[in-house]
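Step one of this worksheet: look at the structure below.
In this view, the complex is presented without one of its protein chains, the others remaining in place.
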Amino acid sequence: MIRTILFLVSFQLALSAKYNPEKRLIRWLMIDYDKRSRPVANHSQPVTVKYGFKLSEIQGVDERNNKLELFAWQSMQWRDEYLSWRPKNFDNISEITIPSKYVWQPDFIQENNAKDFYNKQYQEYFHVIVNHDGIVTAAPAGQLTTVCSFNLFYFPFDKHTCKVVISSWTYTCDEVDIKSNLTEIDLGFFKPNGEWTLEYTDVTNIETKTNRDYKYCSVYIHLTLKRKPLYYILVILLPCVILSLVSVFTFIIPPESSERIMMSMTSLLAFVLFLTALNNILPRNSDQAPMLVSYITVIVIAMWIALIISIFLVKVYFKDQPSKENIPDQNGNRGLLSNFKSVGELVKEKKRDIADWMDITLFWVFTIGLGVATIVIFVIIPPKD
Amino acid sequence: MIRTILFLVSFQLALSAKYNPEKRLIRWLMIDYDKRSRPVANHSQPVTVKYGFKLSEIQGVDERNNKLELFAWQSMQWRDEYLSWRPKNFDNISEITIPSKYVWQPDFIQENNAKDFYNKQYQEYFHVIVNHDGIVTAAPAGQLTTVCSFNLFYFPFDKHTCKVVISSWTYTCDEVDIKSNLTEIDLGFFKPNGEWTLEYTDVTNIETKTNRDYKYCSVYIHLTLKRKPLYYILVILLPCVILSLVSVFTFIIPPESSERIMMSMTSLLAFVLFLTALNNILPRNSDQAPMLVSYITVIVIAMWIALIISIFLVKVYFKDQPSKENIPDQNGNRGLLSNFKSVGELVKEKKRDIADWMDITLFWVFTIGLGVATIVIFVIIPPKD
Amino acid sequence: MIRTILFLVSFQLALSAKYNPEKRLIRWLMIDYDKRSRPVANHSQPVTVKYGFKLSEIQGVDERNNKLELFAWQSMQWRDEYLSWRPKNFDNISEITIPSKYVWQPDFIQENNAKDFYNKQYQEYFHVIVNHDGIVTAAPAGQLTTVCSFNLFYFPFDKHTCKVVISSWTYTCDEVDIKSNLTEIDLGFFKPNGEWTLEYTDVTNIETKTNRDYKYCSVYIHLTLKRKPLYYILVILLPCVILSLVSVFTFIIPPESSERIMMSMTSLLAFVLFLTALNNILPRNSDQAPMLVSYITVIVIAMWIALIISIFLVKVYFKDQPSKENIPDQNGNRGLLSNFKSVGELVKEKKRDIADWMDITLFWVFTIGLGVATIVIFVIIPPKD
Amino acid sequence: MIRTILFLVSFQLALSAKYNPEKRLIRWLMIDYDKRSRPVANHSQPVTVKYGFKLSEIQGVDERNNKLELFAWQSMQWRDEYLSWRPKNFDNISEITIPSKYVWQPDFIQENNAKDFYNKQYQEYFHVIVNHDGIVTAAPAGQLTTVCSFNLFYFPFDKHTCKVVISSWTYTCDEVDIKSNLTEIDLGFFKPNGEWTLEYTDVTNIETKTNRDYKYCSVYIHLTLKRKPLYYILVILLPCVILSLVSVFTFIIPPESSERIMMSMTSLLAFVLFLTALNNILPRNSDQAPMLVSYITVIVIAMWIALIISIFLVKVYFKDQPSKENIPDQNGNRGLLSNFKSVGELVKEKKRDIADWMDITLFWVFTIGLGVATIVIFVIIPPKD
Partner (left out) sequence: MIRTILFLVSFQLALSAKYNPEKRLIRWLMIDYDKRSRPVANHSQPVTVKYGFKLSEIQGVDERNNKLELFAWQSMQWRDEYLSWRPKNFDNISEITIPSKYVWQPDFIQENNAKDFYNKQYQEYFHVIVNHDGIVTAAPAGQLTTVCSFNLFYFPFDKHTCKVVISSWTYTCDEVDIKSNLTEIDLGFFKPNGEWTLEYTDVTNIETKTNRDYKYCSVYIHLTLKRKPLYYILVILLPCVILSLVSVFTFIIPPESSERIMMSMTSLLAFVLFLTALNNILPRNSDQAPMLVSYITVIVIAMWIALIISIFLVKVYFKDQPSKENIPDQNGNRGLLSNFKSVGELVKEKKRDIADWMDITLFWVFTIGLGVATIVIFVIIPPKD
């Protein structure tokens, strides 16, 4: 009724030369439009929403807090039966753009969002394009923060699959049916990331049934990310390997040399500090400690063993030193003592030989052990493509 | 009156073929609806709100600032006597979805929230589902930041019970009665956390009486979280234990060796730096300093004592050294001096023996002491399940 | 006029069985209500606001930026002459709850807020309780961030008095009169803080006169907080004291020993690094540098002096060493040289004695000095309760 | 129709002496104005928006997260056919200022924004200037956060070109045509940045075609920034070079000296820590590791080799030491042994000479190698202007 009156009024206004046909159209559409009700004449039919997802950028991967930040351009298209018109009645306007807050929109949210279900910008500032046959296209774009559990076991050779779940939060499938026609996301505008390779994407339409027999429609977007390891190899792995090699070489230093224990000690401390530094990068996940942490832990224990062995060797060696130094002072009784000495010296030399032999053995044991561990952990275990 | 007029108007409109029954229904419901008043015809009866809580994720535990971040899906259900209709009058529509800002909602808040009482999203963007018999279902989801005092005494073997208090802030129990039917929270959608195990949950309905005899209804949700200690064992406890073992082994190094004091010194510094590093993880709570801090403090003091003892031993040993070195220069009076020397040497050797004996004793005292302390603190004291 | 008409309409509506009396009341109250004007019939009378403050939690003390974060439940009560009704006219409803944005509220702010004068939540989401005699009760709760200058001179034995100033920003006392009846804040819901003790609270009503003879009413809430020092004693003071004791003990190590300078050096560096670490905790206030910084500065200087003295002693001692070593090479002229040597040795031994004496003296001077400084600064000066 | 009535009313009001002509004008313009429709009478014609960009400041360059923060003053000018008037009808008012939310505005956004497409401030608080011939000028100013991939290969001698893309998000070129008349941005108000030089700017108008044959108009603003390297030379490069020079000089220290290995060790550790410190500045980009990281990695490996060589030299040298010390004890058999000794000594001296020769050679090899590497990397490779 009111609509008809307004329609007549607007028609009359249209006669005046300068009157804006777009304004007339919008007003005509908006009269008696109620954006709270689903735009279908037949209540039993769902509104079918075609969903599209264009990934523009991977903005950040926060392994510690299990968050993935994306910047995506989304698109949604549905038919609003109350927003159609005959173009010839309105100066052949076949498409208009209006702020989205004036029309009905599906109650769509990102279900596994890390913070807020609704994006304020989507609700308040974006526009929709309305076609004369009622097709409404919304293209909200913005940051998405997805919850994603990162398993850093293979760090820095890790690969993760994250999920973005787009659903209609309150409408059931019988009311609003969100569907994606594609099986991969659109990467036409994707800016490659320096830290991560986007290996694989996958889009599927899922129907979830609740206990009360309601069905909810969602679009699941899977993204498989693979870390580019070069940086971490240079900055974390290499120093680790070099430090562990240094600590192994302490076995080659003669036990008399004061540098021996110092070197073990300094490397040990360096590793402890290194472990503390890693703390700031790695998440505190205790389900599966990253292989790298286990590796460093093993090295720290190995270095501690090396240090203890060095201390024992020093103890053994030095214990004899003073007696050796005392003997030459008693120059008077040379003959006898030189025989005695030679016995002491034989014992000492034997000890020395044992120490030398131990050193060589331990050097090779540790070198091979660490080498094998390093190769196994960083070359054999990491998953290949 | 106005309602009746509008009802007639809407009925008339309904005759036109394309008219949207959902829109007609919403308009009919909204005419004369006032979302500021409680939706009960009999003022003396409360609105009973059935409350449900689905924990989706533990997003973060901030021990330092005593905050627990959860992501939860809540549900509330009540009967709005002014939002009921006969489906047959409206094309058999039995359920509609409308933005929650158009209907009355209980003034529910999270009382022990760390920041804001009200969630803007809940107030402005969420939708409710309204059934034809007036049952309104709201399902607000989002982050909850709960205040929770963490007692880190047993860190990293600690367990905490946090509370989420959901109340009606201004309505008394006689007006709005919030109740949960469940005794445990719904974990159907719970994503396990890598750092914490959710051991136990509990939901209780509490009535609080104020001094003016008003009763306020709340739902208390208790969550018991247990830390998974593996990560901290690898990254904090193990280096601690290794460093303390290293410092104990200094007693085995002969006092003449220059490494002895250096090792004590370096370990001591390492511990001091370690303590500083722990600062960034642990809260500055002084009620009960974490056992780990006490443990490190004890070790630091023990290492300091070890260092002081080493210094004294060096002092005792070196005091004799120079005289010993001077004597052999006076080669001329060999016989006499060698006798005298032997006395000096006897004294020295005695001292040496005492020093050696002390070293061995202290080595065992410290080893056993630290071992016992470590076992008591990290194996015996920690609460078992 | 309009009111009367509406009243009649609402009365008529009330006849229909299901009509909501609360809605009728709210509508009746809101007709012609203007929330922009002060709710007094007699313009010359002030609106008296009874203010209450319940401290729920001390959320954080940011000494660096001079901010104190509290979580408080406030209450305000005033009489709105245009929000009263006779209960018997409205189904005996004697109290209603409505969103606060529909009624007049005092323009109250926290004057010494660190960020925003107005709390968005207070303005938009909270509800008020309106009694039939016009008494309006508002209970806004939320975070308060107060500016508070912290004097860390006695850190970690410091005590601070912070002020929360609640005022009416634009209304004078003649218009809105904010008053608190209590002299202490309500701590019924206070959760104790692990880092701070709330020693004393005080609430006073203050009238401030501006130059134009306007009076503004404020409520001043004073909170006296006392730091619990245990944590800082364990983590900062103890390592400081231990490190300074270690550096003092360098005087006991014989100057020949290569550990002597190394120990001084390492302690010195440790302190410098320690000072840098303190940087991250302490504010950069230059009015009164915290006693602790002065203490560390004094120790650093003392250690520097100790190091310089050690270097000189080494210089003196070693200067003689080579000549000593040269002499025995000239074995040929034993008799003469041994006499000459003994002179050299006497000189050397004298020097040695002086050095020893200096070491002992300095050891005691530094030990006593540091001990006295430590006791004075951490035991005598700190204010007692 | 309504407009005419209102116009008459306003005319009549204008007769009263005190009536505000500006208010009358605004009301006259706003009657029947619809800000949702494009302000052109002929629907087939685009609204041409003249775009201007004044860079006020470079606020921050976040290399790690690939973000560039600018503060810019933008200007847009278009003709609104429904906002024109004849000044003589309105007291000769030829220009008015009104809040921008009352008029139609192009749906312009920054397409490569790092966070939000729309700036809330632009939408809600800014004003526009409307000229009597319908020219509307909007001058929104604020922060722009642009996504920009930084290639740090030449760090700290790097240069980056960032892009700000301003588009109309939903209107096609046929509807809204955004154009910039300038080819460079206006730097009249630019405050120079201490860290970056703005080398070159460029503004181009781009038309993007989508698959459905729609054209979207954008303005691309390119900014070329060049880092000022002085700070990084002083704080990063210089210490790097000095540390590497120090480690080279270890070859000059005789192998007997205990400082040799210590120096290598300490420099090595310093570099490892240095690498860890660089972590906090550099982004974790693995496509092209910054030259500086490669440089440090090469030095670390070189230093490790130097250390290993030193250890071997020490091993070789010390192996002979004890036998040398044993020989003089056997004073009895001088003649024979002295010959034998001289052979052992010859061997030893040969070894010594080889060691010396190796040290000298290695010193020069490393010095020249590092020198050449340093010059090549920091002088030859960096791009000149």
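Odds and ends about this structure:
The letters A, B, C and D name the chains in turn, as written, and every chain counts its residues from 1.
Just so we're on the same page, a contact is a pair of C-beta atoms (placed from the backbone, for glycine too) under 8 Å apart; a residue touches a chain by one contact, two chains touch by 3 or more.
Here the structure is a predicted model, which is why all the values come from computation and not from measurement.
Shown chains touched by the undisplayed chain in the intact complex: C, D. Annotation: of C:D91, C:D107 or C:D133, C:D107 touches the absent chain (contact as defined above). Here one chain is not drawn; of D:K23, D:K179 or D:K350, the residue touching it is D:K23.
When the full complex is taken into account, the listed residue touching the unshown chain is D:I242, out of D:L187, D:I206, D:I242 or D:I381. One of C:V49, C:I96, C:V130 or C:V300 touches the chain omitted from the figure, and that residue is C:V300.
Seen across the whole complex, the unshown chain contacts subunit C at 1, 34, 36-41, 43, 65-66, 81-82, 107, 114-118, 120, 123, 147, 149, 169-171, 175, 258, 260-262, 265-266, 268-269, 272-273, 275-276, 278-279, 283-287, 289, 293-294, 297, 300-301, 304, 307-308, 311-312, 314-315, 318-319, 321-322, 326, 329-332.
The chain not displayed touches subunit D at residues 9, 12-13, 17-23, 25-27, 57, 59-60, 71, 91-93, 96-99, 102, 121, 124-129, 139, 141-143, 191-192, 194-195, 227-232, 234-235, 238-239, 242-243, 245-246, 249, 252-254, 256-259, 262-263, 266, 270, 273-274, 277, 327-328, 331, 334-335, 338, 341, 345, 352.
Keep this in mind: only the chains that are shown with their structure count from here on.
Of all chains, the one whose mean C-alpha position sits at the greatest distance from that of subunit A is C. Not a single residue position of subunit C touches two or more of the other chains.
Interchain contacts link the chains end to end along an open line, per the touch definition above. Pairs of chains that satisfy the touch definition comprise A-B, A-D, B-C.
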